[in-house]
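Following this message is one structure expressed as structure tokens.
As you look at this complex, bear in mind that one protein chain is not there, while each of the others sits in place.
Going in written order, the chains are labelled A, B and C, and every chain counts its residues from 1.
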Amino acid sequence: MSDATPVELMTIAGSRLLRDGRVVFAGVGAPLEASVLAKRLHAPGLTIVLEGGSIGPRMLPGRLPVSTNEMRAAHHASMLTSINDLFLYGQRGHYDYGFIGAGQLDQYGNVNTSFIGDPDRPKVRLPGSGGANDIVSSCREVMIMTRHEPRRFVERVDFITSPGYLTGPEARRSAGLVRNRPVAVVTDLALLGFDEETGRLRLDALQPGVTQQQVQANTGFELLVSDAIDELAPPTQQELQELRRLRDGDPTDVPETRKVTSAP
Amino acid sequence: MSDATPVELMTIAGSRLLRDGRVVFAGVGAPLEASVLAKRLHAPGLTIVLEGGSIGPRMLPGRLPVSTNEMRAAHHASMLTSINDLFLYGQRGHYDYGFIGAGQLDQYGNVNTSFIGDPDRPKVRLPGSGGANDIVSSCREVMIMTRHEPRRFVERVDFITSPGYLTGPEARRSAGLVRNRPVAVVTDLALLGFDEETGRLRLDALQPGVTQQQVQANTGFELLVSDAIDELAPPTQQELQELRRLRDGDPTDVPETRKVTSAP
Amino acid sequence: MTDATDKRMSLAEASALVRDGDTLVAGGCCYSRTPWAMLLELLRAERRDLTLARNLMCYESELFLASGAATKLVASWVGIGLKWGIPKVFREYVERDPAIYEEWSHLSFGLRLLAGSMGMPFLPTASMLGSDLLERTPAVEMRCPFTDQKLVAVPALVPDVALIHVQRADPAGNAQIDGPVYMDVEFARAAETVIVTAEEIVSPDEIVRTADRTAIPGFVVDAVVEVPFGSYPHECHGRYEADFDHFDAYAELVERDGVEGVQAYLRENVDGPGSFAGFLDKVGATRLLEQTRRARELVAA
Partner (left out) sequence: MTDATDKRMSLAEASALVRDGDTLVAGGCCYSRTPWAMLLELLRAERRDLTLARNLMCYESELFLASGAATKLVASWVGIGLKWGIPKVFREYVERDPAIYEEWSHLSFGLRLLAGSMGMPFLPTASMLGSDLLERTPAVEMRCPFTDQKLVAVPALVPDVALIHVQRADPAGNAQIDGPVYMDVEFARAAETVIVTAEEIVSPDEIVRTADRTAIPGFVVDAVVEVPFGSYPHECHGRYEADFDHFDAYAELVERDGVEGVQAYLRENVDGPGSFAGFLDKVGATRLLEQTRRARELVAA
């Protein structure tokens, strides 16, 4: 499927990381789309949770939410609760995956969504943490999804809104972040993991047709490289169709996973 | 009404202490009956809250609850919530009165519902705090209702389950109990207050026909005495009838206070 | 629905999730919405060395002590209810060895579970300040890092297993509670393993239609068992009133025969009937229907 857009490539690669029967705390946008796609295709027992208090929603195709707390994000949920409770289930350890986007991130997976430039005289004020800081501080396996551009992949973020490995695993541990860890960064060019010893980003797999050089050229720091770099399978027709139907599709179309829930 | 029983005398005297428009956290038994009576007679805007999570219930005559968390305690409530939340509204300072019973209490209003004798080798194990400790630690004005007997009014309780003034106002303050205070003890013989300087129990008023000597004779320590001791008004026919109807009365009988809520 | 999210099983299968030595927390409160069927099933399965924790405990306290199932109780209050006072055999056990009953204030107990459910090792409170309770529990005094005011820190309680009885749940364990929720939500969120018994198992769509009423999400639940009248002889809000005659008979039996009375009760109501369904048959349909009628009188607006 050579006509997949970069965002589609990234979203589909992200969806494949999510296993059936798990719970994913997804940010709005691409992480949510990846989660919904996974649930519709290979992980029908995946439970999606959204910041606004929505547990187990199913999205109406063509009516994806623009914010994680609106009615479209609550559609067909099994539980609608308070925001504090939604996060505290995570702090208790009930969420397998935390899946967020990133404005700017660095070689240790630290994410900045607060300030570009000096925080006291910022060049650009960004929207802020929202739930991102809480997600990376609590969900068992943290995954980040973002376009692969040099301005996003910087050596050192201007401000750590949401900590990755800080300056390495020991720094993360001694900061008190002992319950969970960042595991993957998914982009339109590659799938990256973290080196266990240094906590630095490592190139694990390439999107179809992308070269290692291209990835490095779009990264503002030196990437570690896995001993055996994989190439990700291209999006299947089913993945691409389903993703597009989700975004633009017929909202009256009842998904498979919903049909089978009608009788206990 | 000379035929009032001691418990009725005590309950009616207690009900008169509760003012309209306030919130009372009532223990089951006589404190609850006093609260319901107040609401039916002179304080229709009194909100009763009960330990099991019931806010604003109205009791069905003849179906008084035997425990604060059962259906009869939830009858006609405006809100049914969790036990933690019910208590935390109190810790936040939302409850005007805390109204409890007492197995054993001392001259500083300390209450024991845990052990008679040495806690490590108790003569009698009592049921425990339940919510009493929390009520006296949070509700703005704490009131205690109990039969007036020497075995109950002891110089020093064997165990402080629910603190009164401990050994005086300074002791209470330095223990961290700075938000609220005990204000009254209601019995079948008298109404007692607390001396502001020493935190000790003080005889303020006598039940009809009771003498100061009788009260002292039924108290296991020396009572302070108010400069001007009042005599409580005897129960009115209305009070006594209403209280008895509550306990034994016709449950299908709709109380006044309920009727008027039917239209906003 | 996938098999992975269908957690329906029998009481006996669910009881296998509880191991000897576990700390259990039982939902409801005193004689309300108690997971009675599941508690009896654990007695039938002869679990041992259990710690039973419950904010207000009813006479399951002495069933668990006298049967040898529990060696420790954690609560804020133990009694059958105002009318019947403190259970006699419980008192005998605790007066012999006070350490088997760890007493907390009601809110302190609840905050221990709230802490557990928040993933925090402690929570602060103003309860128990100045009391003698403080010295006999692991709670400690602390100072607020901002105001320096004196507070009590209560340690989290993370039970091995929570037993929760609800009015309805779907096969994945999404559970809804009518009436007061007591501490069930904190119990379910804090515990490592959660067993839900339900008056009825409903379709996921029924849960979805009233999603803002769901109290417990399926992802914390390990077992779902349909048990109509699962709290009986205790009450279940909106369904059936507690059977006070049953309590009277129990209290009289234990008043007369002490521990042997408890044993006799267990023989008659647990071992004899052989199952909870058998126990309900013994109670009889007339009685069950009468208790449901009495519940309707109380919840009708």
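Quick note on the criterion: a contact is a pair of C-beta atoms (placed from the backbone, for glycine too) under 8 Å apart; a residue touches a chain by one contact, two chains touch by 3 or more.
A quick note: this is a predicted structure, and the numbers were derived from the prediction, not measured.
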Among shown chains, those touching the left-out chain: A, B, C
Option from C:Ala126, C:Val185, C:Ile201 or C:Val220 whose C-beta touches the chain left out: C:Ala126
Residue in contact with the excluded chain [from A:Arg22, A:Lys39 or A:His76]: A:His76
Absent-chain contact - pick from B:Leu9, B:Ala74 or B:Ala175: B:Ala74
Omitted-chain contact residue, chosen from B:Ser35, B:Gln91, B:Asn112 or B:Thr146: B:Gln91
Residues from chain A at the interface with the omitted partner, ascending: 28-29, 51-54, 60, 63, 66-67, 69-72, 74-76, 80-84, 87-88, 91, 114-115, 119-134, 137-138, 159-163, 166, 171-172, 175-179, 251
Where the unshown chain meets chain C, residue by residue: 119-126, 138, 140, 142, 144-147, 149, 151, 153, 155, 177-181, 205, 208-209, 212-213, 301
Missing-partner contacts on chain B, residue numbers: 20-21, 23, 44-45, 47, 55-56, 74, 76-81, 88-94, 138, 179, 260-264
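Just so it is clear, only the chains that are shown with their structure count from here on.
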Touch-based graph of the chains, sorted into line, ring, star, complete or other: line
Approximate Å spacing (C-alpha centroids) for the pair chain B, chain C: 28
Whole-Å gap between the CA centroids of chain A and chain C: 39
